[in-house]
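Here you go, one structure.
Shown here: the complex without one of its protein chains, the others still in place.
Per-chain numbering from 1; labels A and B assigned in written order.
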Amino acid sequence: MSHIHLKDVSKKFGDTEVIPPLNLEIKDGEFVVFVGPSGCGKSTLLRLIAGLEDVSSGRILINGEDATEVSPAKRKLAMVFQSYALYPHMTVRKNIAFPLRMAGLSSTEQGKKVEDAAKVLNLSEYLDRKPGQLSGGQRQRVAIGRAIVREPQAFLFDEPLSNLDAALRVGMRVEISELHKRLATTMIYVTHDQIEAMTMADKIVVLQNGRIEQVGTPLDLYRSPLNVFVAGFIGSPKMNIIEGPQASKYKSASIGIRPEHIAISDSTGTWKGTIGVSEQLGSDTFFHVKCEFQDQSITVRAIGGLELAYGQTVFLTPEKEHLHRFDKDGLRIK
Amino acid sequence: MARASSKRSKIINSLIAWTLGLIIFFPILWIIILSFKTEGDAIRSPIAVVISNWTFDNYFVVQDRSDYFKHFYNSVFIALGSTFLGILIAVPASWSMAFVPSKRTRGILLWMLSTKMLPAVGVLYPIYILFIALGILDSRIGLVVVLMLMNLPIIVWMLYTYFREIPEEILEASRMDGAGLREEILFVLAPMALPGIASTVLLNIILAWNEAFWTLNLTAAKAAPLTAFIASYSSPEGLFYAKLSAASVMAIAPILIMGWFSQKQLVRGLTFGAVK
Partner (left out) sequence: MSTQQSRSAAKVMLAPAVVLLMAWMLVPLSMTLYFSFKKYLPLRGGDLGWVGFDNYTRFVSSSSFWPAIGTTLLIVGGVLFITVTLGILFSLLLNQPFWGQGIVRIMFIAPFFVMPTVSGLVWKNMFMDPVNGFFAHLSRAFGSEPIQWLSQESILSLTIILSWQWLPFATLILLTAIQSLDSEQIEAAEMDGARLLGRFWFIIIPHLARAITIVILIQTIFLLAIFAEIFVTTAGAFGTKTLTYLIFQRVLESQNVGLGSAGGVYAIILANIIAIFLMRIVGKNLSD
């Protein structure tokens, strides 16, 4: 239903350029995730698309039409805020109906759509409560309900799950993904949690200091990060980055190897090191191995239950086919 | 040990507080008592006053002789009118400054405050002749306008401090939901700020009701509110204590009740948010 195109969009607050000119295309029905460290401009970019902030330069096209000057109320986009931003003086029913009321729907139509949305989101029992009487997860659902009733061109989410506890977060993550499958509406989702990004996205946009570092599917980003920043940001635990003579051996300024792509042995291997902290997760074990060529320890993923004593000497062998090579500017060497 | 001494200090505190409270409140209590006495009894010694017969007559006499309710109505009209008009002008202004602040916001707020501090007597004559020129001397409309202007800075300030406590994201959410500026203010901001708006309204009614410079100087028989009506007792004929008391009680009762509800917000309003 909608296709969003940012053309040379930039944003300045006063004299500081938070987002240098960037281009981005979001296709109809795509689930796009913006990730990046705190302060990199994710929210700002989302708010530019929403129309809550003016662009300093560039154009925003929605379905091919120039929406740069269109007010947020008229862009037909729905937004779910980090704080949920529910109307505290209205009941859940009124909250969800609000966009419909603004669109001038009759109250019977409003009622029907609200009931439908409530059923989908398991909110039917709570329709006559005020937001203050709901749990965090329920509030989150109300915010989503308010977004879906009006059948927007696209959904914008700004870290919608960051105020929820870990268990709830996983559940809501799945619910939002299902919602996307069912509605097949474009969704733009901001998070700084790379697991959310990996699990939900059709397309991930990695941002740093307002610049787009890489755009691609989760697996693209995992398999062939374009630079050291993306390599370090995507994947958990982080990719190990090794510099110096060990990297030179591979004719690169630095090399990267993910913890899951290193074999650990007590007798032979490429790198010698000693076991530091080990983290037993049950399914996996993570070892932090201290090697003499590197101050930072190297993280290694091994099968669950493997026990190696602190200080024990081990040997690590990186899998050649999963080794990432970067030049002195941190860019990937093909 | 701590318990016993705190119990005793509570008794002592209560005694002192009640005694002082009664002394402070006594003048009001006294006119309430006098208002239920006959004129003859009202000028007798305090003990004689208290034990004399009670009567409701004064309240009726005040109305019959001096058309009390006309003045009461004037007061209501002026207080409500100036408050309503003030709120109407201040809500958009406060919205602007609270949610779209600019470099000048702070300056504008302080400047507004400074207009409130202008001594009225300094501009008495200009206002007086302007009123004559505009034909609004001794009219309710004229007073509504003057009192509105006089209290506008306080209204703007109070609303501003209340609006600032409302998270901006909620207003943004309403914008995303398709609300225009009018709907945003009417359906989202105003209901959320309702407690703040209510206390602003209350304080402003109190201030307008009790205003006694412009109401005395710009009215005569027609538009005189209670402040001016009561002032006419300063040169009375014959015995008047009981009637003055009855008129006074009726004049202050509504405000006492309102003031009671708005004690907390009063401080914020009267100190421009500097003491919370």
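Just so we're on the same page, a contact is a pair of C-beta atoms (placed from the backbone, for glycine too) under 8 Å apart; a residue touches a chain by one contact, two chains touch by 3 or more.
Just so it is clear, the model here is predicted, and its values are computed rather than measured.
Trainee: As a test of the contact rule: which chains in view would the missing one touch?
Mentor: Contacts of the unshown chain, counting the full complex: A, B.
Trainee: Which is it among B:61, B:149, B:166 or B:190 that touches the chain not included here?
Mentor: Residue touching the chain left out of view: B:149.
Trainee: Out of B:59, B:95 or B:163, which touches the unshown chain?
Mentor: Missing-chain contact among the listed residues: B:95.
Trainee: Mind listing the chain B residues that contact the chain we can't see here?
Mentor: Within chain B, the residues touching the omitted chain are 6, 9-10, 13-14, 16-18, 20-22, 24-25, 27-28, 30-31, 34, 43, 45-46, 89-90, 92-93, 95-97, 99-100, 102, 106, 108-110, 112-115, 117-130, 149, 152-153, 156, 168, 171-172, 181, 206, 209-210, 212-213, 216-217, 226-228, 230-231, 233-234, 240-241, 244-245, 248, 251-252, 255-256, 258-260, 263-264, 266-267, 270-276.
Trainee: Determine and list the chain A residues touching the chain excluded from the picture.
Mentor: Touching the missing chain: residues 51-54, 71-72.
Everything that follows uses one rule, which is that only the chains that are shown with their structure count from here on.
Trainee: At what distance in angstrom does the C-alpha mean of chain B lie from that of chain A?
Mentor: 55
Trainee: Provide the residue numbers of chain A that touch chain B in the complex, in ascending order.
Mentor: It comes out as residues 50, 52, 71-74, 77-79, 81-83, 85-90, 98-99, 102-103, 146, 150, 156.
Trainee: Give the list of chain B residues in touch with chain A in this complex.
Mentor: It comes out as residues 167, 169-170, 172-180, 183, 187-188, 191-192, 194.
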